[in-house]
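A short worksheet on the structure shown next.
What you see is part of a larger complex, with each chain still in position.
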Amino acid sequence: MTPKKMAIIATKGALDMAYPPLILASTAAALGWEVQVFFTFYGLQLLRKDLNGIAISPLANPAMPMPMPMPVIVSILPGMEAMATSMMKAKMKKKGVASLEELRSLCLEAEVKMIACQMTVDLFDFQKSDFIDGIEYGGAATFLGFAGNTDVCLFI
Amino acid sequence: MTPKKMAIIATKGALDMAYPPLILASTAAALGWEVQVFFTFYGLQLLRKDLNGIAISPLANPAMPMPMPMPVIVSILPGMEAMATSMMKAKMKKKGVASLEELRSLCLEAEVKMIACQMTVDLFDFQKSDFIDGIEYGGAATFLGFAGNTDVCLFI
């Protein structure tokens, strides 16, 4: 039987939306699917060696379940972004959710093909040395060639 | 003729992005499609019994058409989030757009299968009693089994 194929375009770089591409890619790969992820725009942050800069903002997230109601004006005070980020990370660790680094390693071990968008690399003046090993560099046209033959293609 | 199939991964919980999964799911179901929606991350908010907490933020939404230009600093004043939410709701009601509750009921009546992401339920310490009846609980792997055989699969 031909394995299922999945293509993901990962465009977000904040902590909450960094999880879905890595969770979906590693889950599909574990099911034996062939998976390619194209990291573009802010999604490129997920390929950096150091993922500590990935943060979550309580701003503009009225849907985020907070321990207590927090007026918007409080959430813009200095330090609240860092506080929301560390609260979320602590909660995930306590609940046994894998870290971004762990999920990314799982993807690479399962031979998920990870592609950095060359245009975004150039736009933000990133260096190849900023990124982890084992990835490729390419453009949207090449990626569409794969995406056009997949069973599932997601824009995240 | 085999009916078309659609899978939706609903990850957002703010008022504006709460509409698309419910509009698309109910529209496809009305066309006779088989539809499954997987509610995960903030999207889980859409399965709560009480949808009154779903709000919209004028922050970080420079694309939102407002009646008059509003500097960012004004939009963080206490009460502006509630004001934007009630303005949007009033506008939708006046224009005859169905409410989230109505769209959700339409989906259930049309046998859209609604699945709560068990991992997110655990992560945010939700109780099953927080959610409406008639839904299922499951994981990403099971959902991908359905998604891999659909005609349309969307990440919202």
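Lettered A and B in written order, each chain numbered from 1.
Here is the rule we use: a contact is a pair of C-beta atoms (placed from the backbone, for glycine too) under 8 Å apart; a residue touches a chain by one contact, two chains touch by 3 or more.
Everything numeric here is computed off the predicted structure, so don't read it as measured data.
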A student told that 2 identical chains are shown should find the copy number of the whole complex to be 3
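Keep this in mind: only the chains that are shown with their structure count from here on.
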Chain A onto chain B, same sequence, C-alpha superposition: rotation to the nearest 5 degrees is 120
Chain A and chain B have mean C-alpha positions lying a whole-number Å distance apart equal to 21
Note: in the complex, chain B contacts chain A through residues 7, 9, 11-15, 40-42, 45, 54-57, 59-61, 76-78, 80-81, 85, 119, 122-124, 140-141, 144-145, 147-150, 153-155
Per the touch rule, the chain A residues reaching chain B in their complex are 4, 6, 16-17, 19-20, 23-24, 27-28, 30-31, 33, 59-65, 71-73, 76, 91-92, 95, 97, 151-156
